[in-house]
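The other protein chains are all here in position, but one chain of the complex has been omitted.
Let's look at chain A:
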Amino acid sequence: MSSFKRKDPSKQSNLKSYEGTRVSPASSSTINTSTGISSLDDILGGGLPLSCSLVIAAPDLHSSYGELVQKYWVAEGLACGHRVCVIDDYAEDFLRDLMWYPKSTLSVASEATSGGIKEKEGPLGSTFEDEEDEPTPTDRKVKIAWRYEQMKPFQTTVSTPSLTSENYCHVFDLTSRVPTPVVNEKLVSGKLSLLAPGNPNRTGGATMSALRQVEQVLQEQSTVPIRICIPSLGSPATWGDITPSNALQFLHSLRGLLRKYPHGCASITLAPHLSSDNWSGSGWLQKVGWVTDASLTLAAFSADPALSATFPSHHGIVHITALPSPSTLVAPSDRFSTLRGLASSASGFGGSGENNLAFKCTRKRLIFETLHLDLDGGVSERRTSAPSSTAVELTTATGTSISASAAAKSHDHSQGTCNDHVSSGGPRIDIEFEGPAVPEEKKAVVAGELIAPSPQPETRPKKPKKKVAFFSDRPDVYDF
């Protein structure tokens, strides 16, 4: 008889199976928890694994997207039945603004308790885009080339899970607030704890005190996953004057604690002044990425009007610094993330890189999606006919128009005027002068260079401005 014994897959993993979690597709020994945002789960490779820590850097002082991600984290923990600990002096205010299920879901749930009812998709059950943002066309039948008819619509984000799916990645509505009785019930039952870091006046005191409290919580029980939430690490009011060494030691020690008690996981947002890469010298965010498991930066456009104008449908760019890989050499996100697109590029032609990612906050939810540049010049300024010459018209600050040429072989300097025409196929220089005549030495034009316009006695008829593809009425970022 053969001594071969088939491995029993059910006995492979020695891990407990927790409510509200999923086994990672990359490794059966890794269990993922949802952040509450389906697109962020996708970026992380299915969710944040247990025993891992996630740090969100949000450098913009005028927005609070980092804190919003933490609210999703806590709301998801409450919805899944996990134990949640919020470490902040103002945790009550933080919880008051927690989002919750859409009102339609709550009404469906109340109907369901009275009798059987089929599952009903709320407004967030649609895929790809938020229906409130884009008007649904009445006629979806677009005449399109036959080869593209079977293709799916262009996707920029992952689909939202349906409302009655498994206990993972619940659908929350930003216009809906968590009911106070729910919060009170969780506080009383011990499923929700609010911890204060401790004395911020002692250097390093707040971080050491917070670590002790976290260890206490992790030691208490291991029947349900524990979610640690720090909405604003480094904020002066709660944490005092935190030094870079304190912060890195805290994150490093927190990761050590999570490894020691692998039923816990943590999500931390850095205070805005700690989210800048130049804090404590260059390479700060790299250091944070090394001492944690996952690290993202949500760089909002609030402080940069040029970026807001360039990407009007997004609110910020996502930079990925580190991704969790608790039991594999390759981060699961590299293989399984749809938004990052590395998996598809590896199997296809094998050369393309990952997608740029951005986020936007609609009225009802926060979405991470791929970022794509518009056509060169913008869709509204597209050139429809070939220009007569390759002349490019520039406008100086004084308003005098100069047509620039790449090369001019010879120049004819005529008195009072200076109109150089290059007869070759290249672009030409036209210099118009307004005002009294100027000495000839000032009129000399060197090949390929421009000179400041000099006033000329004759008034020339103003030529209409030629619109070219990249000409914009809006001020260019490089206009000084």
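Convention: a residue touches a chain if its C-beta (ideal position, glycine included) is under 8 Å from a C-beta of that chain, and two chains touch if they have at least 3 such contacts; residues count from 1.
In this text, contacts and distances are computed from a predicted model.
K.L.:
The complex lacks one chain in this depiction; which UniProt name from "Mediator of RNA polymerase II transcription subunit 27", "Elongator complex protein 6", "WD repeat domain 75" or "glutathione transferase" does that chain carry?
P.N.:
UniProt lists the chain left out of the view as "Elongator complex protein 6".
K.L.:
Among A:145, A:329 or A:373, single out the residue that touches the unshown chain.
P.N.:
A:329
K.L.:
Which residue from A:90, A:290 or A:336 sits in contact with the chain not drawn here?
P.N.:
In the full complex, the listed residue that touches the missing chain is A:290.
K.L.:
Pick from A:182, A:343 or A:361: which residue touches the chain that isn't shown?
P.N.:
Candidates A:182, A:343 or A:361; residue touching the omitted chain: A:343.
K.L.:
Suppose we count only contacts with the excluded chain; which residues of chain A make the list?
P.N.:
Per the touch rule, chain A residues meeting the hidden chain are 26-27, 29, 51, 244-245, 248-249, 252, 255-256, 259, 262, 282-283, 286-287, 289-291, 321-322, 326-330, 334, 341-347, 350-354.
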